[in-house]
Structures are given as structure tokens and as C-alpha cells.
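With one protein chain withheld, the remaining protein chains of the complex are depicted in position.
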Amino acid sequence: MSHSGLTDIIQFMVMGVQRGAIYAMVAMGFNIIYNATGIINFAQGEFVVLGGLAMVTLTMALNLSLPVAFILTVVAVTVVGILMERLTINPVGQPTVLRLIIITIAVSILLKGAAMCIWGKGSHYMHHFTDAAPIEFLGAIILPQTLWIIGILLCVVIGLVVFFNYTMIGKCIRACAINRDAARLAGINDRKMVMLSFALSAGIGAIAGIIITPIIQMDYARGALLGLKGFGAAVLGGLGNSMGAVVAGLLLGILEAFGAGYISSHYMDAMALLILLVVLFIKPSGIFGSSEAMRLKEF
Amino acid sequence: MKKSIFALLFIVVFAVSATAVYAEAEPYHVGCIFAVTGKASWLGEPERNTAQMVADQINANGGINGHKIVLHIEDTQGENTRAVNAFKKLIKKHNVCAIIGPSRSGTSLAVVPIAEKEQVPLLSCAAAAKITSPPEERRWVFKMGQNDSDAVRKIYDHMTVNKISKVGIITGTTGFGAAGREQLKALSEGYGIEIVADETYSPGATDMTAQLISIRNSGAQAVINWSIVPAQSIVPKNMKQLRIELPLYQSHGFANIKYAEAAGEAAEGSIFPAGRIMAAKSVPADHPQKTVLMDYKAAYESTFNDHVSTFGGHAYDGMHLVANALKKVGNDPAKIRDELEQSRFVGIGGIFEFSPTDHCGLDKTAFEMLTVKDGKFVVLDD
Partner (left out) sequence: MQGRDTAGLIALILAVVAIPLVIRNDYYLGVLIFTAFNCLTCIGLCLLMGYAGQISLGHGAFVAIGAYASGILTTTLGWSPWAAMGAGIIIVSVVAAIVGVPTLRLKGHYLAMATLGFASIIHILAVATVDLTGGPSGLLNIPRISIFGHQLNSDMQYFYFSWAVVAIGLYVAFNLINSRVGRGLRALHGSEEAAASLGVNITAHKIQVFILSAVYAAISGSMYAYYVNYIDPGPFGVMHSVLLVTMVAVGGMHNIWGAFTGAVLLSLLPEFLSSATDYLQLMGIAYQPDYDILVYGAILLLIMLFLPEGVFDGLGKAVRAGRRMIRR
């Protein structure tokens, strides 16, 4: 079996897209909450972890079928997101952004601790969704799970577009994001919209956790790193811009894969970050962010 | 009659007071510092469980010469600063006579200077050779983990027999992985083995495809995967997915059945050196370690309803070495140190033979080459 340069390139693309899809989903979660509140939710990575771990328990220990476990997991994590908002974000009267961020850090520590106490310290694995053989495409290998990840990412993106553009609630959340006072004047319950945004963001986090766990194995401590990468993607794409997040997430994943393949695996993670910094220095509001939107939400 | 009652009473009182004196014998304080929580908790947890189990067993059997063992277990969270604090707490607050742990190479190296300064025996459960060398600067430090250099020798021996001369290595960027990488490079020349690809991955890595493609393209005849973190089971998986059919060698850090489970079918047939505890059942019955291995395995698995691991074995060896020393010389740290230095002990990690110049006490015979067969670790026979 000979391997041409082209095969390698395709292989790196595939792996990059698989990584990037997860960054993209975490980044979308960040954006939804950012748009509603102006804060970065440091507990976003923990939603991913909770989703993955809950899915492992439901499928591997309780032997539930995939669709049932999927729905149950998303619902459960969504409830965690709602509780988080009701108990920690909502009661804060006149918050500064930094204070809210530290609150989300505290919540992330709590969620991480709870995950450790519930699921233990080991790493958990689960079977791929479909146990079919890898598909060969021009000599490169594609896992069925990778296709699942890409497919579900597409569904989530389409779902969000429809939700934000064509449903009343979605439009209300967007209105709050653009101008909270004006939205309130128009009779929108902005507090409720914040809660909804946490629910949505937790749900997306859970989905990301569910689809990635068969490939990476999940343990309680993974949240921080996933969160950081997702934050990177969100910033690179321009905070608040969901389409930007998807493109930036995929871009980061692909950069990492090519960096590791062609330059050096030792500096792989640094390279993606370096490019992110360079982009920020050239365009301080991310690739797709507008400087006007940025000015609205500062510390 | 009256006399005999009196005599009986006398005997009873004597016996009671004797047991009272016996029971009042001052307990021995032993310290443990493990990464019970945090990023290396999969090491620290079996270690803590084992240490506690051994202490309970000893105390249930009446302690050491009548002295109960009081175990003080501190959590390093895998962090150097916490390890330093915990180490001092054990010495200064709990006045322990010896300390078992830490779990990681990094945290061990961070407390080595204090152990030397405070003159308390330290029995590290980590692997890096630097922990016990140079011997003249490590008078108080001993190591339960087998040397990575010996694991490398074991692998290179096997490769030489199988005429493999070009290898690609892929190592984790933790203390364990980095030390392995160093040894793999340092020893390769002596064996006439050429390292044609040198790749790494971080503990949080999710996919090693790119690294493995580089290895494949380098013309390597075999892959060596060296890490102690869970991420290492992704390597065999990715190899299988990419249909890279090179022999896969792994480090003794793979010796955790959960890693094999996580890698599933892909781990079948991969070869790695490991302490005999991982294949206790297939160790021949006449091997000196057989009894201790089977006893520990049975006790651990029934107490904690979990698989044994090499790491827990390090804590077992540390506890018993300290207990043996306590039995012989009492709880004076200096005497314990001297006793440890001349100990010979059949343990879980191997047959320890310490000397003033060797505070690890194990050589490559502590390892057995194992392989994964039907999801289980078995001794490789060839």
C-alpha cells in the first residue's frame, strides 16, 4: 500500500474537521450565552464532559438504546444549565462581567467535582454509534463516527439558524442580544431569555460530549481544555457570531492536524494558538466579528 | 479455695494490665502522599486504597510488635506546590517516620530536596531514574517503580530478536513520557536501533492520526508508544483505523487493564513490558512472586471491586518495606533508612535488592513481556 502526499492531505483534513467540529460546537455554546449576557461561560467545557459521561452511563451501564440515551442526556444536561442560571446567574443583582465570569469558574469547579464524585477518576469509553468498518476515500480512512460528528454538527447548525431566525423565542433572544433595554420595552422577558440561552448552550454542550466520547474517551477533568479550545474558536470567529464560530472551529482543528502532520507534533498546540494571536493582532475582533458589536460588551 | 481465687484474680489483673500496656504501645506514624485527586488521580487512587488496605491488615493482625500503624494520607492533586506542603505537613505536623509516594515523577522530584534536608525516608511510587540518581545525593530517597531504562532494554531485546532496526516512537508529554523518550533515544545506539520518527502528544490529546502518519511515512518497522495517561489507548485505535500494520510496543505505563479495554480490539497483540501483577494468573506457580501477587490481587479486587494495577502495587511494596523496617529497627527514620538500604524483598513490582548505590532495587528481570489476548493481559510466550 503506497501513500501519496495527496492521501495524507485528505487524511489530515478529515481528522482536522473531526477535531474542529467539536471546537465549533463548544464555541457555539459560548456564543449563545455571550449574546444573551455578555459573559464567557467557563463552565461550557463541563457541559461537554457531563454530556459524555451521562451518555456512557446510559448506554454502557444501563444498556439504553442510542436515541433514548441521547435524548435523556441532552435533557439532563439542559436541566443542569437551567439550574446553573437560576441559582447562580439570575440572583446576581447588578453584575459586572468579571464577577459573572468568576461565578462561572466557580460553577465549573463544582461541576467538575460533582462529576469526579459521581463517575470516579478513571476515563470512560463507549462504543461508536455504528460499528461499521472505516470507509476508504482516495486512500484516506474515514471513520463512520466522524461522519456522525459532521452530520450532527450540521443538524445543530441548521437547527440553530432556524430557531434564531424563524421562531418567536429565537427572535426574542436575538433581540435581547442586540439591545436588552429595547427588548424589555418591547415586552420581552429578558431574564427568561438568559435562562433559555443557558439551557440551549448546555444542550449543545451535551451533544458535543455525546458525539466525541466514542473517539476520545471521557473523564471528569477534560472540561477545561475543551472549553479553552472552544473559547479560542469563538474569539477567532468573532464573539457572538455563530457562523464565525463554526468556520473558526473547523479552521483551528484543521490547522492543528496539519501542524502536527507537517511541522512538529511537539509544537502542534502552540501553532494554532499563535495563528489565533496573529489574527487577533491584525483584526482585533476576530475574523467575522464587527468592531461595533465588540464595543457593546466590554468589562 | 480462697487462695486459688486470689491467684486467678491476680492472673486476670496481670493479664489485663499486660494487654493494656501492650495496647498502649505508641503507634507508628507513617505518611503517604498520593495524587488522590486531580490530573493523575488514576495513579493516586489505587495507591491510596492499597496503602490503607495494607495498614488495616497489619493493624488487624495486632500491628507491628504491638504498635499500630497510623496512616496519614495527603493529597498532592498531582501538583508540586501541594506536594511540598503535604510533605512538610507529614513531617512537621504528624511526625511520620517514613513517607510513601508521591505518585508522579514531577512531584517526587519536587519533594526530594526536602526529604534530603529533613532526613526522612521517601519511597517514591514514580518511575523516573532521576528520582534515585545520583545515589550520593539521594541518600534518603528510594523508588518502588521499575526503571524506565529497564523497560526500554526489555523492548529493545525483543526487537533485536525479531530483527527490527528502525522504529518510530510516539511519547506523551508528561514526566513519564519524557523520561521514556530520553531513555529510548539514549539506549537505541547500543542496540543498533535507529529512531526514524520521534513524535509526541499532550495528555489531553484526542487524536494521534497525524503523528502516526508521519511515523508510517518514515519507514519505521515498529511503533513504540510511551505514556502513562489514558490518552495512550488512542494510539492503537488510530493505528487500526489507519490500517498501519506495524508491530506496536508500549511502555509499562500501559499496564492498566482499563487502557486495554478502552483500546478494545485494536490493542490485541500489542507488546509491552510490565510488572508481573498484570498477568498474575499466568505467572508460573514456582515463581517466587506468585504467592504475593495472587494474595494482593485477591485482596484488592475483593475489597475495592476494581482491577489491580501496577501503581497500587508500588504502594503495597512501599508499605511492606516500611513495615518490615519498623519491625526490625523501630521508628527512628535514620535506622529505617539504613534498614531499607539493605533490604531484600519479594514484592509486587519485582524482587527488590537495595544497596547503597541502588535505591531502586529492581532490574529488567522485574519486567515480563506481556501482550493483550482476548482483552486480557497475558505473558508473551515465544
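Chains here go by letter, A and B, matching the order in which they are written, and residues are numbered from 1 within each.
Following the convention adopted for this analysis, a residue touches a chain if its C-beta (ideal position, glycine included) is under 8 Å from a C-beta of that chain, and two chains touch if they have at least 3 such contacts.
Here the structure is a predicted model, which means the values were calculated and not measured.
Listed by label, the shown chains that the missing chain touches in the whole complex are A, B.
Checked against the hidden chain, the listed residues A:Gly20, A:Gly81, A:Gly122 or A:Gly232 yield one contact partner: A:Gly232.
Considering the full assembly, B:Lys88 is the residue among B:His29, B:Lys68, B:Lys88 or B:His287 that touches the omitted chain. Within the complete assembly, B:Gly177 is the residue of B:Gly177, B:Pro230 or B:Pro273 that touches the hidden chain. Taking the whole complex into account, chain A touches the unshown chain at residues 34, 40, 42, 88, 91-99, 102-103, 105-110, 112-114, 116-117, 224, 228, 231-232, 235, 239, 266-267, 269-270, 273-274, 276-277, 280-281, 284-286, 294, 297-299.
Hidden from this view is one chain, which touches chain B at 36-37, 73-75, 78-82, 84-86, 88-89, 91-93, 105-107, 109-110, 112-113, 128, 130, 173-175, 177-179, 182, 200, 202.
Note that only the chains that are shown with their structure count from here on.
Here the CA centre of chain A is 38 Å from the CA centre of chain B. Residues 37-39, 41-42, 45, 173, 199-202, 204, 206-207, 209-211, 213-214, 216-217, 230-231, 233-234, 241-243, 258, 261-262, 264 of chain B are the ones that touch chain A when the two sit in their complex.
Looking at the complex, you find that chain A touches chain B at residues 1, 3, 8, 11-12, 15, 18-19, 22, 116, 120-123, 125, 134, 141, 143, 212, 215-217, 219, 221-222, 225, 257-258, 260-261, 265-266, 268-269.
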